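Report on the structure given below.
Only a single protein chain was left out; the remaining protein chains are all shown in position.
In this document, chain identifiers A, B, C and D correspond to the written order of the chains, with residue numbering beginning at 1 in each.
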Amino acid sequence: MPQMTDERVRAGMNREEDLSLLHEVSMKTAGVSHLEMCIQCGTCGGSCPVAEDMDHTPRMLFAMLRAGIREEVLRSNTPWLCVSCYHCVVRCPQEVHIADVMYTLKGMAIHAKLYTDSTAPHFSQTFVGMVETFGRGYELGLATRHYLRHFPLRLPGMVPMGFGMITKGRMAIIPKSIKHIDQLTKILDRAKQLELTS
Amino acid sequence: MNAKPKFAMYWAASCGGCEIAVLNTHEKILDVDANFDIVFWPVAMDAKYKDVEAMEDDSILLTLFNGGIRNDENERLAKLLRRKSKILVAFGSCACEGCIPGLANLSPVGDIVYTAFNTITTDNPNEIYPRTTVDVPEGELHIPTLSKVVRPLEQVVDVDYFMPGCPPESHQVAAVIDLVIDVIKGKAELPPKGSVIGVGNSTVCDECPRTRNVKMVKEFKRIQDIAPADPTLCILEQGVPCNGPATRSGCNARCPQAGAQCIGCYGPAEGVIDYGARLITAFASVIDANTPEEIEHILDGIPDPTGQVYRFNLAGSLMKATKSAWEKA
Amino acid sequence: MDNDHFEPTIIGFTCNWCSYRASDLAGTARMKYAPNVRLIRLMCSGRLDPTFVLRALSAGADGVMITGCHPGECHYIEQNFKALRRYLLLKRVLSGLGIEPERVKLVWASAAEGARFASETTLFVEEVRKLGPLNWGKPAAGLENLQEEISKLEEVPA
Amino acid sequence: MTERIGVYVCHCGTNIAGTVDVVDVANWAAEKLKHQGVVIAREYKFMCSSLGQELIEKDIKELGLTRVVVAACSPHLHEKTFRTAAKNAGLNPYLVELASIREQVSWVHSDKTIGTAKSKAVVSGAVSRVIENAALEEIKVPINPNTLVVGGGIAGIQSALEIANAGFHVYLVEREPSIGGHMSQFDKTFPTLDCSACILTPRMVEVGTHPNITLLTWSEVTNVAGYVGNFHVTINKKARFVNEELCTGCGICQEKCPKKVIDDVYEAGLGYRKAVYTPFAQAVPNFPVMDKENCTYFIKGTCKACEKFCPTNAIDFTQQDQLINIDVGNIILATGYDLFDARRVSSYGYGRLPNVFTSIEFERLSNAAGPTSGNIVLRDGKTTPKSVGIIHCVGSRDKNFNNYCSVICCMQGLKFAHLVHERTGATVYNFYIDMRTAYKAYDEFYQRVLEEGTLFVRGKVAEVTNAARKESEKGKLIIQVEDTLAGKQRRIPVDMVILSSGLQPRADSKEVGKMFGISCSMDGWFTERHPKLDPVATMTEGIFIVGCAQGPKDIPSSVAQGAAAAARVLDKILQKEVMLEPIKASINKETCSGCRICNGLCPFNAIAYIEDDKISDINPALCQGCGTCVAACPAGAISGTGFSDAQIMAQIDGLLLRNLITA
Partner (left out) sequence: MNKYLLYPGCSMDSSAKAYKDSLDAIMEPLDLHFEEIDDWNCCGATEYLGINLIPAYSLIARNLALATKQMNGTRTVVAPCSACYLNLAKADYYMQERPTLGAKVNEALAAGGLEYKAGTLDVRHLIDILVYDVGLEAIRSKVVRPLSGLKVVPYMGCMLPRPDYQHRWSDHEHPTELDDLLRALGADVIDYPLTTECCGGHMTQIGPETAFELIRRLISDASERGAHMMVTVCPMCQMNIDAYQNETNHFFGTNYHMPVLFFTQLMGLAFGKEPGKLGIGLELVSSRNALANLGIEVPVTQEPAAPRKKDEGLPMPRRWTKHEARKEAVK
């Protein structure tokens, strides 16, 4: 719930602070996020192998969450760069479930259509679509195709790799479906309904 | 012939073992006959309720009432005998605290009747259930009506003395008879009203010859599952939930002496409000674990905790019966 | 009874060193919580005799809350563990008596946890409210009309 | 009805009266609880004021009250006040019951109807209960004037000296061969940079020579029995294999001993000692001890070099451990701390990367008497570092390790920065989460280190690695951290990393606590009686805790606590006897069956089994009144004063308003 008090307006703060943001992210995260426990020590930002490429370090993102800066948080590329290496998670002195918070933020960004670079969301959605259709990803084979599609300029460098994967039988051409795909569909449909109601 | 003091004994909801225990006093029973005029004792002699009703109030000196109050007939007789007796003794575990029949309080009375007449071992093809009144050509017949729960005698009428045990040990019965005879002869005085008589001061452990150490157990087991049981070591210490620590002494630790755990028929010790609570805390105190998981695991070794701690005492306990027994028909 | 309008009566046992002080702290900090709990101060949760719980439940309480120091923080070193053991066995016995084990709750609260004391109290009141009144202690029904009961039985399909 | 009860309802200004209709409560009690024995019920603005107390005293005298209920604030606040008032009026103080309608009612509820109703229930409970209260007398116990101090670190030394100087005898027991504790390992002490040895050694010598101090080093307490004023303590004096009567402390045995052993204790694993050794030159006492595990003679049966060379024949291979029994009136525990094991933070590489050092290792490195004679060098033993990173909060403020702040690490880290700067001129980085420099002259020291040019990075270090990503990182230790003030991840190559490790409770603190009958926090620090108002006493009368045994603290605080506990002990000694609260359990000999279930329940060893009578018995002086045995006795043979079954049962009934006459 955005809270605009007279004091803040008088103080010249025109950005609406959405103090419910932290709670919302916390509630949407698997497990217990401990997000409110962050002491801004920077262990996560120090640990992150890809921090250099991030708009904000995870720590900054948590400070922004706390400050309720919704849009900037959801536009940040930080969650999309997270490689789920869990270094920050095991080192965090406050046991914040950082990697899972990143997943939550990705989902929220997709929902709010606030991501800036569509590559990552697109990849996720393609992958998910594949899993929902066949029950199995044909995994990195698919990933390689995605790569070829999204980064055509690199194609010359990639030819030997794609060729090698196919000739060595490491890239399936035809996806295999699981037997009871209908059962999986039912489960996922129900899960999606539950997701909306939660 | 000098009018001897009158004696009565009655059997309500119980098994009859108490009567046997009285007879089991051997020649002492002759003292009863010598000193008392037995006016009412359905097991031993023929007498009609109306004969008792005809007696003057307080005309019976001593009534030993065994059995709990299960139906309206039990209740009527309890009240009748109370009126007619100077000294009313709740005799035996059933009258004192409900005993085994009191375990019926774990179920609603309707369920009990239904089960009794409709189990696989009951041949009842026409689904006939007892009814309390039935019309026959000769008129209307009545059988006693079951009450919701079994009650110890004290919950129905004022009781002078309590003599627990299932049944009371015969040597204790004999001692009580001696006492009353001495009182009649003016050689002794009656104990204060409300006393528990024919018992020891302490609990079964006091009389138990087994060795006792500071106890901690990692698991509870049934006696048949410890092999071989140490015949000289405290049974509880060997992991078997023994009710001895909380059970009134007076039986000479009969069961532990015979190699079995005490099951608690002598009821709570002096001043104890709830027997089951004492056993809960006794068993809990010997559990050697600190985490809820481990404690629960150890407690799994007591498969029926409610039955374990209230085997003889449910009807006389603070809760008296289960929720469903109170609520359902 | 309409459970929404049912106000449970709860007896709370607190230990002198932690949980009673937690309730003091809740007071000093003016934290509001459900008024249904009436406290009895013991020196230690280890003093909690199961008889007290049985007595409270049989005498009209709808629930019993037992509070003590956190495990490992008992002022009497380890007596709260003894309370824990008793509590777990007591719950099993209560359950055998048809009393929902949720009516008796053990809560650890340190002297600093006024907020926890307040929130746990309110939470427990709500839990008991959901369970409805216990209504124990109605005197034994005495002579009921068995005929009525048996006629109900006869309706049971074979 | 034999009791005459007075009920006093306090307004506490508007604190209670704002949410509770106190007049209604008082009138209700007077009317509805009349049959319970309530003869008077009054309300008053401030019951705890002298006028309020006089009101109660007057009623006790004039109306002949035999019981008093005061409905006011929490008993923790004013129970003593009203008990004293009753006592002044000639009523036994334990016949007064406080009903808390402030902390437990008016302050936590807002509806006046509800507040009033609940107050009635609370008063009703108190009235029912007070009827069952018994008149109790405090218990008097004589105090043995001797004191035991366990632990010869600076806190224990301070306690021992204070008491000994006051003219009373002290037994000082120390586990290691010498007193001195961790402080003896340090080079400098913050913030004044006093030489640790210079200020500590005179104190140690004073202890060693004090006529009122019996010093027992290389000794451990193995058993504690008894109670305040009358403790019986057993101490195991381990065999030294050196006859203290004959030894002059000349040190020839150490010189001649051929066996070198890594010194894990005093030198923190960074230096060596012999198998027969005094841990350091200024050790008190100065007699060496023989390390049986490493002595060649004890292993192989030959050598005896020490014996051959000893000029006074003081070496005695036949010596045995010796049990010493002493009686003392009070005990001070100064058992100190263990250093957090930095190997547990594997991302910092201690134990894997040679040039990562712990704080205590650095203390030894920088100590002139240490293995490198005070030269700050890398683990190769010779290279002076050109750049040093000091990491704060290692193992502290971290839920993966210890959740608490270790207090000393910030200042320790600053001290290291200063020493590195001063001795090597290296570039020094300090990595911190929050800079905690509270207390006198501490922040000034921080300013000084800033001035010296130490580089501060605010951020908890993520990792220390030797995996170089670029040329400039090769051969270095790289500290990877988010500089949270710059908002950037940084990789800082250094030659040496010092981990400012936190403090931990002694590994055996729980067992030690149990032996002395005191409790530990969840972390394992000994628990004080009150965190603010009674920081050196414990729940067990006569046992005091000082220094880091109670929680992390620096030298000034340890010394202050040492002195504080000494003052408390001296107070007890001078009183000659102590009054104990009469809340105690006792066993009815008639009904006790000797089942021994209670025997295992008492952590204070107050319950003894009397073999001859086959029953258990409680020593009232040892009993702390928790009531666990009362609740546990299956025969109902144990009763407890102050919190009897009858009192509590009555209170339950009262609270549930079953004590009302419903006409």
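Here is the rule we go by: contacts are C-beta pairs under 8 Å (C-beta built on N, C-alpha and C of every residue); 3 or more make two chains touch, one makes a residue touch a chain.
Here the structure is a predicted model, which is why all the values come from computation and not from measurement.
Shown chains touched by the undisplayed chain in the intact complex: A, D.
Note on the undisplayed chain: of the listed residues A:Leu19, A:Cys85 or A:Ala112, the one touching it is A:Cys85. Touch with the chain omitted from the figure is made, among D:Glu463, D:Asp483, D:Glu528 or D:Asp645, by D:Glu463.
For subunit A, the residues in touch with the chain missing from this view are 28-32, 49-50, 53, 79-81, 83-87, 89-90, 99-100, 102-104, 106-107, 110, 119-120, 123-125, 127-128, 131, 135-141, 143-144, 146-147, 150-151, 154, 157-158, 160-161, 164-165, 168-172, 176, 178-180, 183-184, 186-192, 194-195, 198. Although one chain is not shown, part of subunit D still touches it, namely residues 260, 262, 269-272, 341, 343-344, 346-347, 350-352, 354, 371-372, 379-382, 463, 465-469, 507.
Convention: only the chains that are shown with their structure count from here on.
For the pairs B-C and B-D, the count of C-beta pairs in contact is higher at B-C. Distance from the subunit A centre to the subunit B centre is 70 Å, each centre being the mean of its Cα atoms. Distance between chain centres (mean CA atoms), subunit B to subunit D: 54 Å. The set of subunit D residues touching two or more other chains comprises 601, 631-632, 645, 649.
Listed for subunit C are residues 49-51, 55, 71, 78, 82, 86, each touching two or more other chains. Taken together, the subunit B residues at the contact with subunit D in this complex read 201-206, 212-216, 234, 236, 244-246, 249, 268-273, 278-279, 281-282, 284-286.
Within the complex, the subunit D residues that touch subunit C are 74-76, 100, 102-105, 107-111, 114-115, 118, 121-122, 125, 513-514, 517-522, 527, 539, 583, 601, 603-604, 624-628, 630-632, 640, 642-643, 645, 648-649, 651-653, 655-656, 658. The part of subunit C that touches subunit D in the complex is made up of residues 9, 11, 17, 20-21, 23-24, 26-28, 30-33, 35, 38-44, 46-52, 55-56, 59-61, 70-79, 82-83, 86, 118.
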